[in-house]
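Before any comments, here is the structure.
What follows is part of the complex, with its chains left where they were.
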């Protein structure tokens, strides 16, 4: 087991999944410590740095990578265990952004109205206290929120010679934007090309469910993760596992299709793990499932379907128990 | 303060909000103890009782009421504090139902495929243990889930001389199908007609987020609640308050419109309570908000937008503090 450390210089940042050469090689069991830039490439540092002015479209949401994973082939699954996510700076930023976000008309939900005002909020991060500080701009309201670092964008290269903008979440992963991708979680991604070509970025100090304004508390990070290839086990939509639950991630518009994808996938997964038939698994998920919304702003929206593994007991471990294995390996000794 | 006890006989069950004469009168401060039937009118009691056969369409989802609330006029808000929800029988039922549910084609998401099999599940309720028991029908899988009683359907008469089927959630309330409407919560409903005309039913022993199969663990209940009219305070979309949070409820298709409605309403509410401007409130809700999905099966889907009241501190109490007032009044002395 090796530890690979990677810190991209600016020209190495990637804006697509697919269509890029690898920046480093990993093997199953390796640990990767990687610096990731924030979604603005670090260019938004204060109220005067309006994203539409300081960033060059469409070069938003850079990722670090791709990493070639040895022995990963189409039809396999790449398990990525998130060991830690550390904010890379003492601050994070959020903003409104013209024609982007859930509570505004957008490029796609197009209307004739002028866009909302573009505005930047800077959050101080107190790592010792585990908080980020919200400070209103139009009044004195100020409040500390829990620091809950997450990775917004993680994925592999898509198949069929496609290259997708990093802003997009889809079957290959990408801009999933769910707080569940945090330290302690294992993400499962179906491998589409030789070497998988893992990449990640877009850390958030925290975000609300749905990322309503389109932007979390955006941070650079140092993220540590461990990878393992699960051979001859395809994964269609991204999935994840924690110590207590499994989840399927659906990416689509309208939002109900994201819900349908995630739940159909989870019902099949629960049936596989327990031996129940499809309707029984449908019934159990219907009564015991959770459905946290990831984002309602990206080109595809994301919804998770989640169920506690304790409710599936007596069955089998997901992906041959890789989560528990990587979890143990990740623990400090 | 009076306590009104009401138990409908079968012919008194209502299948619309609006278009009905009241069954009893309430005054602000009164406590109502009401028996509610399950969504099948109690006719589905075992695996052989297929809903499409034992129920007569469209007479599903009966509610008890309507209750005329004195002094409630259009432009007021009716606050309904749920004191307790007790299962009315020792069992609950769930089912698949032809062309209804999130993971099947439906009357509206119409396809040429045959419907899913119709099947009934019976859950034993252990009130002492606080559990409901899931028993698979096609395998031996069995698991206990937490008993978390909720009211699926609660609302007032709509305005404009409309009468809406109880299966529908909309601005008047109705089939909101969210687990947040449980003991300890206060529901806020805008009054559209003289006397408000409150009605409720469709208890669930529990449900998953989205109620994927279209049917919760359906139960009859004895529900106790307290009402108060908040004068000259309109409410557009249903809202609720708990001891720690406020929430707005959006009802619409597609699901993102339910999200948009709820969050736009909550942003305005948070701005009102704190004095922040709209964009500041948008920013705070974007980072701190939760967005639990209610249902993805009813004629309108439901999403809640929720934020902890602690994050709005220094501001004002919602609806003049009626939640805290009813909460205290509801406590046993």
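Each chain gets a letter, A and B, in the order it is written, and its residues are counted from 1.
Throughout what follows, a contact is a pair of C-beta atoms (placed from the backbone, for glycine too) under 8 Å apart; a residue touches a chain by one contact, two chains touch by 3 or more.
Please read all numbers here as calculations on a predicted model, not as lab measurements.
Trainee: 2 identical chains shown; how many in the complete assembly?
Mentor: If we count every copy in the full complex rather than just the 2 shown, we get 4.
To be clear about the criterion, only the chains that are shown with their structure count from here on.
Trainee: Taking the mean of the C-alpha atoms as each chain's centre, how many Å separate subunit A from subunit B?
Mentor: 33
Trainee: Along subunit A, where are the residues that touch subunit B in the complex?
Mentor: My answer: residues 94, 96, 102-103, 116-117, 119, 121, 132, 134, 136-139, 141, 143, 145, 206-217, 253-256, 259-260, 263-264, 267, 274-277, 279-280, 282-293, 296, 301, 303, 311, 313-314.
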